[in-house]
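Note that this complex is displayed minus one protein chain, with the remaining chains in position.
Order of writing sets the labels: A, B and C. Residues in every chain begin at 1.
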Amino acid sequence: MNKDIWRKIATAIAGTALIAFGHVPVAAQSDGATPQSALELTINDGFEGKDAFHFDWPEIRVGTGQYEAGPTGATVIHFPKRAHVAMDARGGGPGTINSDYIALGYPAAELDAIVLAGGTFYGLETATAVNTALIDDRKRSGRWDNIGVVMGSIIYDMGGRRLNEIYPDKRLAQAALRAAKPGIFPRGAYGAGRSAIAGGMFGCNTNSGQGAAFRQIGDIKIAAFTVVNALGVITSRDGKVLGCYKNPGWPEELTPQHLLGASPASMDGDWNGTDMAAAEKRNTTISVIVTNRAMNPAELKRLAVQVHTSMARAIQPFATEYDGDVLYAVSTGEIESGPGTGLVTAEIGTIAGEVMWDAILSAVPEQSRHLTPQNEPKLTNDEIRTAIGAYRFGTDHSLRVWHDGGQIYAQSRGPHPVFAIAADTPTQLLSVGKGLFTVPGRYPFAIQFSKDQAVINPGRWAQIGKRTGG
Amino acid sequence: MNKDIWRKIATAIAGTALIAFGHVPVAAQSDGATPQSALELTINDGFEGKDAFHFDWPEIRVGTGQYEAGPTGATVIHFPKRAHVAMDARGGGPGTINSDYIALGYPAAELDAIVLAGGTFYGLETATAVNTALIDDRKRSGRWDNIGVVMGSIIYDMGGRRLNEIYPDKRLAQAALRAAKPGIFPRGAYGAGRSAIAGGMFGCNTNSGQGAAFRQIGDIKIAAFTVVNALGVITSRDGKVLGCYKNPGWPEELTPQHLLGASPASMDGDWNGTDMAAAEKRNTTISVIVTNRAMNPAELKRLAVQVHTSMARAIQPFATEYDGDVLYAVSTGEIESGPGTGLVTAEIGTIAGEVMWDAILSAVPEQSRHLTPQNEPKLTNDEIRTAIGAYRFGTDHSLRVWHDGGQIYAQSRGPHPVFAIAADTPTQLLSVGKGLFTVPGRYPFAIQFSKDQAVINPGRWAQIGKRTGG
Amino acid sequence: MNKDIWRKIATAIAGTALIAFGHVPVAAQSDGATPQSALELTINDGFEGKDAFHFDWPEIRVGTGQYEAGPTGATVIHFPKRAHVAMDARGGGPGTINSDYIALGYPAAELDAIVLAGGTFYGLETATAVNTALIDDRKRSGRWDNIGVVMGSIIYDMGGRRLNEIYPDKRLAQAALRAAKPGIFPRGAYGAGRSAIAGGMFGCNTNSGQGAAFRQIGDIKIAAFTVVNALGVITSRDGKVLGCYKNPGWPEELTPQHLLGASPASMDGDWNGTDMAAAEKRNTTISVIVTNRAMNPAELKRLAVQVHTSMARAIQPFATEYDGDVLYAVSTGEIESGPGTGLVTAEIGTIAGEVMWDAILSAVPEQSRHLTPQNEPKLTNDEIRTAIGAYRFGTDHSLRVWHDGGQIYAQSRGPHPVFAIAADTPTQLLSVGKGLFTVPGRYPFAIQFSKDQAVINPGRWAQIGKRTGG
Partner (left out) sequence: MNKDIWRKIATAIAGTALIAFGHVPVAAQSDGATPQSALELTINDGFEGKDAFHFDWPEIRVGTGQYEAGPTGATVIHFPKRAHVAMDARGGGPGTINSDYIALGYPAAELDAIVLAGGTFYGLETATAVNTALIDDRKRSGRWDNIGVVMGSIIYDMGGRRLNEIYPDKRLAQAALRAAKPGIFPRGAYGAGRSAIAGGMFGCNTNSGQGAAFRQIGDIKIAAFTVVNALGVITSRDGKVLGCYKNPGWPEELTPQHLLGASPASMDGDWNGTDMAAAEKRNTTISVIVTNRAMNPAELKRLAVQVHTSMARAIQPFATEYDGDVLYAVSTGEIESGPGTGLVTAEIGTIAGEVMWDAILSAVPEQSRHLTPQNEPKLTNDEIRTAIGAYRFGTDHSLRVWHDGGQIYAQSRGPHPVFAIAADTPTQLLSVGKGLFTVPGRYPFAIQFSKDQAVINPGRWAQIGKRTGG
């Protein structure tokens, strides 16, 4: 996103952050007053553009959707002919459903869908909702040999990182399922990856998202899907960190070894605080690897373990106590297994690890940019009048803005900071021009005021606060 | 339920089976045309009577509710101050949620609620819904140290045993949570146990339900809750089978040893068929044992394993491939543990096994009775005219009724039988009088016709079919 | 102990259980001075008599042996054509080997043998020794497709219950493997069950052992082997406790419900002390269920879980924190599985639970008897001279015996009691006649002195102390 586009979007805002992606511009409403049932729903249907990843595999249908007001969303991976599945939960805070049943290792294909979602444990409602949609739509029934089985996992995308309690829910998930299509997957800040971040271990806090990749070797197909919400930093194949809001003095071409070699000094130490930093350290990467090669339960489990382990190269560190990492290994069983039919499981797993690495790299969206404050700005009376007041974001956060000596200041009224605006001391808001203000610091921060609301970080990850007082 | 009451109910039915339990008479609507969102909701609020079990423990709040039209329901056990939990899944088809997280053994108390439900895997929607109600009601939030954690398990109560696809859902579970109260638990065919059965291994197919028991030893409290939907037979402490529709020739005072000693002959062999018998063999007993003694994760796991194992005395056989048995061991942590503070874990577990046995025995509701057909009944033209026609039950079952030589006959139009009415051959309906018909056989069966519908087994477990043709 | 002494002891005992097993009378040497490598080895080869259980199944070879000086032993169950296996560990202190490998669920038959042993964790040497015997004997090799796989588990039979540190070891296990034969199993206090006890939860402390049972239904064979070293009481099918040294006032026809109904008062409360009572509370029941029906890994796991759970009827309580219970489910795969080939897994599991119950009941050997002291005995000078002195048992226990006023007294010199002889106060030894003394109490106790040693409980579970001083 170049500066002009940024400015254009910033200019365009009139009380609402317009988000242009796919063909569905939506109004972000994260004011906490709107109940879940009244939230505007965005389903990435007919989605195209550079973030649209295409792959050729009719047995896999993908549906994704978001509540832009969160923003948060869900990603439904539906196997209409059912599939075999094994799971590997490795992180310290996994959210899962029906994993005990699947772990029993029955030889039948029983999986209908895997649902990935934001919203921490609340987001698991999406997984159960996809299953009830299957019976509501009479695709599955109550007969013992036709019962729907849906698994699902969630990422932590709440706390200080967005200022509301919106979670992906039944309505969103069922809409995503019903809109699911084969062969297309939105990469970046969509679906379950809508508010993902990465690199909190070192305070990088880069925006992340969901990724996908596909490879075919002869008859064998391998697809990887992942939602990268990782405590560790995303790492390219040539050993570079992909996206990081750096600390001063860090190298231009940052590598994981720069960070790891300087540990513990390079680590961001605030683990138990109540500010954003502590929240950024609650993470999860949830992933799905699919092959069309038939696999028995033991093979599928090995595939899950090997591919999940391989991800430690692309995300460093990986599988920590503050991640809730889960990986699903799925076989659609279209290609027979056995001697003479091609690659052994260890070979498929090795290649699948590379496909997963591709998927991880594809997850990172364009990052928010730092804004440059004007030199010696003179604020107009109108600018000041528009800004001052009190604003509420969701349930837990609110802001007071006032002026003093021709400059405006803000302070969080709750116990927690509101991004760059501290709770215990005034923070000066510096004008960028055209009604936009910033606070310099490690992370980009913008705020814009209007009659009814304040919009923080207008654009992709806007947070809207409702004016509650003059 | 004596014959008079039975007749009264049978007489009373005019298109609807009135069910008098607690103070909430509801209309059963299992016609398959009603969407979940339009189903009438029954919450057992203000529930009293012989089925109401009282116990003194403010830290445990119980809410239960049903869709009588299923019938099926959910039971919410809410720990408002949170609790520690361990899980033991043992059966061959468990439905679970968040068990991987809980298995990590963190020392903090994190459990908010356990939800037990009917509806097989679809019923898991109740567990996720209870968690989203917690954030919707602002009892929990998105801050990483205040996230709601809800677990839940389900029983299989669909297939041929009720003729519709109704499942306990988000609306039902949230209503039950919000109506939860301490100290009271409805025992029998309520909540998650609404359509439970037991004894399918030997074809007993007795109605079962949910049970509860409580014991206090000094300061130590132990409560047991269970939904007994077991393949095995429920067994009293003096070794008698509790409830069984017997095969001809079986002893009056039936014991598990009669049945087990005569195996495999005594076993009901139809495991893969499509009729009710096959469906009755998909089961699950889901249980919760709670103590106020503080326990570390290892102790809780031991308590779970010991109590779950002990249930093999009260349910024979137990933990088979066709059960999905799950037990939750919970500690509210009100009483300190450690040497000198009373009973060791093995002792608490031993006593808890006895409390659980009590809970199991309390689960069994009054059984349906066999009806006696009239000798040489003469059907009136009106009776015949009212009966003949086609009826649809839910999505999968429908019935045709016709007359021939002054008698009426019925046949299932789908591939599956409708209880005693076969799919491939006509079954004669014998008049009991007053518009009620029966089919003699191992299991009680009644059917009553009116202008709009046919009611099978009017009373507690009534199934209503909508007339679809003359 | 030479043959004469053996005969003498046998003759002398009046009121004590005579021990006649196999054709191998052995000298008990539990003086602690003998290294493991010098212990006399007893292999139950050519074993016959009432304890010899015969069954027809060539694919299962059983070898058992003991160090009578412990006494403790090992039981090797060898599958020469290999078998499939699943394991269910349920108790709070299991000892296992290679369970992680087997849990992966590969479809190949890989198990060579299961070794059950006494000696707590030290006894696991028997399991690894059986595997090294397989390569030493060139029955298995180092080629990746011909590697031996042996599993094994152990019981706790040390602490205060025998006064030495002897454990079943490599030499014993390899000898038992090499002597293994099909179709015969010694039931009672042999092999791994040599020093088993049962009922410590209630202080019963009855001698137990190892059991076996077999049943054939059509082509399907089921064998059960078990070493019953249980905290709970062994229970007959008609609900009676099998063997228990009772507390005064307990009913003649004792049932588990007598004990459980009176809990916690009926429970023996000394869990952390250093005397025998605390040691008797460390237990384990280890079991093997075998079928010839082919089973996939999921079926085998279900069989293991169901049968293990069913044992809670025969042992009450079962699977406590102080048990280390493990069950192996094995399939030799001689009979095909699948529809139409007979019983489903749940049916086999149910019948197998009954066979296992038979095996448990068969494990209990004839109990030691209480001796009746003489009224007003006059000890001869020779009797007194022979008795007085100091005696050492194993490493941890020693005894001082002295005379006072024509009577003899004993006291343990270490911190722990020596069975009925306390550590902190003199205990009078009462003459039974013929050089045998007793101490009245809950448990039978006998002691006999000679020039070189003191023999406690001469007979089946004799403990020999070496004279260390005049």
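Points worth noting:
Assume contacts are C-beta pairs under 8 Å (C-beta built on N, C-alpha and C of every residue); 3 or more make two chains touch, one makes a residue touch a chain.
Fair warning: this is a prediction, and the values are worked out from it, not measured in the lab.
Checked against the hidden chain, the listed residues A:52, A:267 or A:390 yield one contact partner: A:267. Although one chain is not drawn, the whole complex shows that of C:43, C:116 or C:149 it is C:149 that touches it. Take chain A: the residues that touch the chain left off the picture are 90-92, 201, 217, 231, 237-239, 257, 260-261, 263-264, 267, 271-272, 281, 299, 302, 305-306, 308-313, 316-322, 339, 343-347, 349-351, 353-354. Interface residues of chain B facing the missing partner chain: 104-107, 296-298, 301-302. Within chain C, the residues in touch with the undisplayed chain are 35-36, 89, 92-101, 104, 120-122, 124-125, 127-129, 131-132, 135-136, 138, 141-144, 147-150, 156, 158-159, 165, 167, 169-170, 274, 278-279, 282, 324, 326, 395-396.
As a working rule, only the chains that are shown with their structure count from here on.
Chain centres here are Cα means. That of chain A falls 58 Å from that of chain C.
Work out the mean CA point of chain B and of chain C, and you get 43 Å between them.
Multi-chain contact residues, meaning those touching two or more other chains, occur in chain B at positions 92.
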